[in-house]
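Below you'll find the structure, written out as structure tokens, and then a few comments.
Excluded from the complex is one protein chain; the other protein chains are retained at their positions.
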Amino acid sequence: MIVASLMPEVLIILGSKSDLPVGKRAMEIFDAFGVEAEMMVASAHRTPKRVDDIVTCSDARVFIAVAGLAAALPGAVASATVRPVIGVPVSGKLNLDSILSIVQMPPGVPVGTVGLDRGENAALLALQILATSDEGLAIKLREHREEMARNVVADSFEVN
Amino acid sequence: MIVASLMPEVLIILGSKSDLPVGKRAMEIFDAFGVEAEMMVASAHRTPKRVDDIVTCSDARVFIAVAGLAAALPGAVASATVRPVIGVPVSGKLNLDSILSIVQMPPGVPVGTVGLDRGENAALLALQILATSDEGLAIKLREHREEMARNVVADSFEVN
Amino acid sequence: MIVASLMPEVLIILGSKSDLPVGKRAMEIFDAFGVEAEMMVASAHRTPKRVDDIVTCSDARVFIAVAGLAAALPGAVASATVRPVIGVPVSGKLNLDSILSIVQMPPGVPVGTVGLDRGENAALLALQILATSDEGLAIKLREHREEMARNVVADSFEVN
Amino acid sequence: MIVASLMPEVLIILGSKSDLPVGKRAMEIFDAFGVEAEMMVASAHRTPKRVDDIVTCSDARVFIAVAGLAAALPGAVASATVRPVIGVPVSGKLNLDSILSIVQMPPGVPVGTVGLDRGENAALLALQILATSDEGLAIKLREHREEMARNVVADSFEVN
Amino acid sequence: MIVASLMPEVLIILGSKSDLPVGKRAMEIFDAFGVEAEMMVASAHRTPKRVDDIVTCSDARVFIAVAGLAAALPGAVASATVRPVIGVPVSGKLNLDSILSIVQMPPGVPVGTVGLDRGENAALLALQILATSDEGLAIKLREHREEMARNVVADSFEVN
Amino acid sequence: MIVASLMPEVLIILGSKSDLPVGKRAMEIFDAFGVEAEMMVASAHRTPKRVDDIVTCSDARVFIAVAGLAAALPGAVASATVRPVIGVPVSGKLNLDSILSIVQMPPGVPVGTVGLDRGENAALLALQILATSDEGLAIKLREHREEMARNVVADSFEVN
Amino acid sequence: MIVASLMPEVLIILGSKSDLPVGKRAMEIFDAFGVEAEMMVASAHRTPKRVDDIVTCSDARVFIAVAGLAAALPGAVASATVRPVIGVPVSGKLNLDSILSIVQMPPGVPVGTVGLDRGENAALLALQILATSDEGLAIKLREHREEMARNVVADSFEVN
Partner (left out) sequence: MIVASLMPEVLIILGSKSDLPVGKRAMEIFDAFGVEAEMMVASAHRTPKRVDDIVTCSDARVFIAVAGLAAALPGAVASATVRPVIGVPVSGKLNLDSILSIVQMPPGVPVGTVGLDRGENAALLALQILATSDEGLAIKLREHREEMARNVVADSFEVN
């Protein structure tokens, strides 16, 4: 029922198709760094078994779970694996709902939460995790930091 | 692995043993009304399969799920059954975390949320649900309302 | 003064005509499941007696009350009946006002609260309540869950 | 069923006996100013008809309603009279619940809300309202302001 | 320096010209009830002496103060008079700022706070205060309530 | 009516005697740095003229205003002077009330707000302001920073 | 790497180019008062060394730091200097994030926080600080206050 071979390093799970813009920001980072990532939709509340199956069958070394409202997906993914799970709260009418329902995980099952709609930061954190055993990737991450720093200096010239 | 025969009308699931005081307030209501209820501990994050097994195997007609922090339990129960699920947020350092992570369920999988630590109200709502097809129970609920009203009048004499 | 015969299984009461979009989402669910529901406007603050009359005279087995701001309507309905009452907070400038004034009911008079503007979930919870004594309806609800699950899988194909 | 003659200028209604400390602070102010006030317990949710009967039968010129949680009482009092209603939110685990469910009244039925647990301010506002047609009371209120000002100066000497 | 004769029953003070839409909703109510009201702009922070002069010189029996952000105006008006002061928080980027800085007045100097942007409710509360010594006005207020109730019934027909 | 000669460099005004612990933390900093400071109590709501008189008559070069709840004092001080005003919100049942009613000042009349109960930081900021024209004081502030840094290193040894 | 000579009295640092509108409101005030100010972009998180270098090398007597989200910039500037630092939280999806991460500085390193997006108030506070040793500037600030007051009176005529 579920796609058999999941070979990417990182698996991004969206709680709903409406979370796609946030997921895309993550995918763009993975593309830029040349790291294999895959994106799927699976809802903790509408398809709990699918979430469990996807996570259990996946060979991904890091998971990113993107969800809004009462955002149970990151915790559901975390409960199904001992791989690191990064949670991305999605903005809506309240915003505190998705942030708190991801970050306030109980003892024993952590989720590393990034900021509201911060798909790009979830991807960068995933890359940092992979880079703990991949010095080539670590070098690319340092270069990316330097590029960001150069952009800040360039921006500074523009504001004057 | 899980107790085989679950015959109670209502099953109360606590996310953690620390939620017991809230669960007890519900049990006291069920005892007072003579309705069979059972209480178990099952964590959405530490024992997701246990939650699914308990709910799937249970013959209960109503579920009550009690949890604090990023309170995924009520939603996890709701995703495993089409029986009505009542969620009880448990108080902690933030309080808004448990309320919002229970009440803000996405479309398709509802949880009827009661107030912070309101185990007694969860039980009364469960009884009201059972009473939609049990007029004897409805009569008892009306008598309980009348008794509460009399207590308010008695309280009023005391404050003067 | 009030329409005499209220035969629907579920009565939806809107606190104001402006809550109609939320109410309509509930009606669409009832229509899809072939369950009789009726929708009325009655304000806890502008027409308290009307709320009491409507609830007292109604034969509905479940009530849904939709309101924003200091949303007293769900509690007012709940105080007038021992039928289960589902409260739907409506979004506005604050959002926490309607959520907290519905979910934080005092002991003795429960309201099962669903998420902000979640008329469809109120309807599904009402159907789940009715299905505790109607196995045919329970089967339809399970089919609806399965359909939602299939849609998630279909959405997953689209995001790749 | 309810005490027949209600002759006080101000009627204080507590939503629950537990709100008594807040009510007492109001009573102390009325005693100090020699204005007749009476205090009763009546719950918007457990005794809605009692609230309506008390308010409808009362000759009070100002009402004070004290309540916590989903504090529907001030709004329920306001919907039953065109006399001015002052609402006092009572503190609890959230605090924003009682404040917002009193202050955010919809258009048409106002409640003048004072601060959390501020029974004394509710009483002073009631006296100010009565003083709009009682110059003797206005003079006393001005003297009270002057006394408060003198106390501030005295406090200032103590902190050095 | 300030207009000498202030004869209206109610004086509306706006903290800023940008609060005019909220003030206008109050003026429309006063016009409809044939009660004299006047509206001025005076800022607690930019023109503190002007606020004091206006309030001290005014013969108004009720004051309405409308302000957003750190809304000190209602409290500043209240500190300059023992007439009843009604505060109206104005919406902005936070909303909780204006609500809390008006409603949370310290002991001794009350402000009766109405809901966010609720100019019309401030006017109705002012009328209710004036009506404590004007039975003709009280009758008009009751008629207004009845008209609102009729409108709710009319709205109810429309939603079906 | 008010003490004639106010010669200190910094004047600390407490909104209430209960704010004394926060004021004392500021005084301890001024004592340690050998800068003259004076502390008084004056309430924006109970003694508005006193606040104005104190500020207008004072030769202080910096003002610190300490207040809780609907904390109008810092803004009232700021509206009476073009000297820099530092506001200190005092903790209570809500905390957001004092923070937001100090920090959210409207355009034109700034208050530099420090953290909840942070009397010591208000004093340090006042010293930094005085040090913009007093290099000796700037040197002492740099030494204080170095001492704090040494304490952090010392603390680090203790935690191992 | 960084512009060598920084001679302005005030240095405005933006955490990101997107904070430019807030910075411009500050620059307009400095232009109007004829005080030299410079604006740069430097991110506490993307260019921490640049922030340190800019602050350490600058001869500015007051710093203004403008940032949104987890706004670490004002604190980073404050940790690098004993000059007064004014922090300006920038609005976004939450607003409380930038306010609290600027105002809640720990003991020892103060930041004087102004309101959300209040670049103009940051500039005015900086001018007030400079005016503690520049009476000519103090006179201009008093004239600015008087002009604001006149504008309020003019606005008052318009609302009638």
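The letters A, B, C, D, E, F and G name the chains in turn, as written, and every chain counts its residues from 1.
The criterion applied here is as follows: a contact is a pair of C-beta atoms (placed from the backbone, for glycine too) under 8 Å apart; a residue touches a chain by one contact, two chains touch by 3 or more.
What you see is a predicted model; the values in this text were computed from it and never measured.
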{"item": "Neighbouring displayed chains - absent chain, whole complex", "value": "A, B, F, G"}
{"item": "Residue, one of B:Val35, B:Ala70, B:Ile86 or B:Val152, that touches the chain absent here", "value": "B:Ala70"}
{"item": "Subunit B residues touching the omitted chain (full complex)", "value": "1, 14, 16-17, 20, 23, 38-43, 46-47, 50, 69-70, 93-94"}
{"item": "Hidden partner chain, residues of subunit F it touches", "value": "91, 95-96, 115-117, 145, 148-149, 151-153, 155-156, 158-160"}
{"item": "Subunit A, residues in touch with the chain not shown (by the definition above)", "value": "61-62, 82-84, 86, 99-100, 103-116, 118, 120-122, 124-125, 128-133, 138, 141-142, 144-145, 148"}
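Criterion: only the chains that are shown with their structure count from here on.
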{"item": "Cα superposition of subunit C on its sequence copy subunit F - rotation in ° rounded to nearest 5", "value": "180"}
{"item": "Identified repeat of the B-C interface (over half of residue pairs identical), from A-B, D-F or D-E", "value": "D-E"}
{"item": "Rounded Å distance, subunit C centre to subunit G centre (Cα mean)", "value": "50"}
{"item": "Sequence positions of subunit A contacting 2 or more other chains", "value": "16, 43, 46, 69-70, 94, 96"}
{"item": "Set of all touching chain pairs, with the criterion as stated earlier", "value": "A-B, A-C, A-G, B-C, B-D, C-D, C-E, D-E, D-F, E-F, E-G, F-G"}
